[in-house]
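A single protein chain has been omitted from the complex, and every remaining protein chain is retained in its original position.
Note that the chains are named A and B in the order they appear, and that numbering of residues resets to 1 at the start of each chain.
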Amino acid sequence: MTNSEKYLVDRWYVAAWAHELDKGPLGRTILDEPIVFFRTEDNTVAALEDSCAHRFMPLSKGRIISGHIECPYHGLVYDKNGNCTRVPGQSKIPPSAQVRKWPVVEKFRWIWVWMGDPQKADPNMIPDFHWNDDPNWVSVGDYFYVKGSWRLFVDNLLDLSHVAFVHRSTLGTDGVTNFPVKVTQGDETVHVDRWIFNEPAPPMFQKVRDFKNQVDRWQMITYRPPSHFVIDVGCADAGTGAMDGDRSNGVTMFSNHSVTPETEKSSHYFWHHARDFRLDDRVLTQTLAQATKTAFYEDVEIIEAQQERINTARIDKPIIDINADAGVLRARRMLEGLLDSQKIN
Amino acid sequence: MTNSEKYLVDRWYVAAWAHELDKGPLGRTILDEPIVFFRTEDNTVAALEDSCAHRFMPLSKGRIISGHIECPYHGLVYDKNGNCTRVPGQSKIPPSAQVRKWPVVEKFRWIWVWMGDPQKADPNMIPDFHWNDDPNWVSVGDYFYVKGSWRLFVDNLLDLSHVAFVHRSTLGTDGVTNFPVKVTQGDETVHVDRWIFNEPAPPMFQKVRDFKNQVDRWQMITYRPPSHFVIDVGCADAGTGAMDGDRSNGVTMFSNHSVTPETEKSSHYFWHHARDFRLDDRVLTQTLAQATKTAFYEDVEIIEAQQERINTARIDKPIIDINADAGVLRARRMLEGLLDSQKIN
Partner (left out) sequence: MTNSEKYLVDRWYVAAWAHELDKGPLGRTILDEPIVFFRTEDNTVAALEDSCAHRFMPLSKGRIISGHIECPYHGLVYDKNGNCTRVPGQSKIPPSAQVRKWPVVEKFRWIWVWMGDPQKADPNMIPDFHWNDDPNWVSVGDYFYVKGSWRLFVDNLLDLSHVAFVHRSTLGTDGVTNFPVKVTQGDETVHVDRWIFNEPAPPMFQKVRDFKNQVDRWQMITYRPPSHFVIDVGCADAGTGAMDGDRSNGVTMFSNHSVTPETEKSSHYFWHHARDFRLDDRVLTQTLAQATKTAFYEDVEIIEAQQERINTARIDKPIIDINADAGVLRARRMLEGLLDSQKIN
């Protein structure tokens, strides 16, 4: 299978946290392609094939010299466009001494790479994750390497009924599954909304506000193919208006996720969790950083267990869908449609 | 290859020690099938496909609720028959929401699973391992996970001439190989008997009785396909009758083994070692537990080394047989005959 049969290629993917480039070049495989990311002299980021044109040496093990990258083996130097600018011991550079480059953009504290046709790489297509660097929000986040398919995250993040089971001690309460979801669709977005009324506040919300009584909760998911997820989660005292769609009396946080395929069976998982209140409360920031890390790692364990079973099980076995999959199924159809139209083009 | 080409499927296999279910569900792959074992409300054992019908999640990572098992991902619940009894968030259970089940029986402190046609699962076919829970015997035992084929255990346990080499410090004495074996055959059993006369007592027997002089020894193996082994081993003072088949003046212990294929190249190895004397001597029990564990692990190391060589060697190379293989060859013929007749049926 070619990459364009397996993945949506004409899309932006998160390759790294910006701070991951602070210590030098970063080698990371994205959609089966080994890529080296590094900062150039003007502090922008370059993304080149992580394999020297001479003898396959990973450039990511080299050093940066004046914003160019030097192969650690024989010292060939490449500029941000992947053109070789120096071959030690000779003045003439072979014309074919170049490595592939990819369009790359730094935005929202993340490094984004475009894996398809470079002509189509429009930075305006980068999905909105402004919560990650908006001064009105404080955001905590992390990166997990996951031995599981990016597709399993679509299941995971579009059906939050799992919080009652996977995240019993962090995000969930038993009542979540009693409330149905409403699924709507936009132009390349799927929205899955759930309102939960008159239930106890889950543990993470108890950390941010001392809810004395029952609450009304919401989980409002926006999915953007292939694997971007913005989730508005919140609580308000039961009966204070949330039931009518008024969230102003409550507490809102954004739980945002972007998953980048390393291969068909392994993923780079980037997430952040943002709040717009008690911005200077560093203890709360630390508490939320730890709590979300714990919770989202629970998902990683689930997904890795699924993947291991899928790898060994008879995958011709039919699976069943349940009501809670309404959003998942809509997202899968959209995804398959996009993959199909990509094959035609 | 299908399972019925690789394994004898219409047989009982040991899946676990009973106590392994004390702490909750147990996931174990048997004959390439991932299975979850757990106790139901009446304390009997259920064996279900270890993969939720919804999204492949291993049920063995879930919890038991009133004798049913709950998927840790979305909370689907299955009864002991593999039928889904609850889908959170909906009252109607999809009719295809079920997972495969296998017949399972608890007997002799072991959990037995039937891997073939459920209609044929007759508990009377479970081979006799009563020594493991008979009040007249004290039995020690353990479980080893082995990176080697169950077939290599047939070689190992039907030719005890290896004790002189593999178990030099535990079970063997050099003279063992000087005495021939007698091989007989029953209906689905092979018997390999060896009498060893006027030799030193091996180290393990020195632990149970202070033999001052030479002894007569016996090794009486009963093999039952595919991989059940009952071995009566004993010693008596030389000349006290053993030579005439009278074992009453000696010390008898049963060294019993049952090997269950995980895959063609890996096995679950269950064994116990039973004695009918000094039943209350807990120091002796402890000594024997440690000594047998040491000795049988020596076999595991041999088998794993063989398997590794087989994996990489040219296995088209012919191998030779030796006199000591008489029992092994008889067992293999029986086994191949049973596998062949299984293919026909």
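Simple rule for what comes next: contacts are C-beta pairs under 8 Å (C-beta built on N, C-alpha and C of every residue); 3 or more make two chains touch, one makes a residue touch a chain.
These numbers were taken from a predicted model, which means no experiment stands behind them.
Engineer: One chain isn't shown here. Among B:155, B:199 or B:216, which residue touches it?
Structural biologist: Of the candidates B:155, B:199 or B:216, B:155 is in touch with the missing chain.
Engineer: Of the residues listed, B:65, B:279 or B:322, which one is in contact with the missing chain?
Structural biologist: B:322
Engineer: Looking beyond the chains shown, say which of A:72, A:180, A:200 or A:241 touches the absent one.
Structural biologist: A:72
Engineer: In the whole complex, what residues of subunit A lie against the chain that is missing from view?
Structural biologist: 29, 34, 50-51, 53-58, 61, 70-76, 87-90, 94, 96-97
Engineer: If the hidden chain were put back, which residues of subunit B would touch it?
Structural biologist: Residues of subunit B in touch with the missing chain: 155, 159, 161-162, 164-166, 177-180, 302, 305-306, 308-310, 312-313, 317-324.
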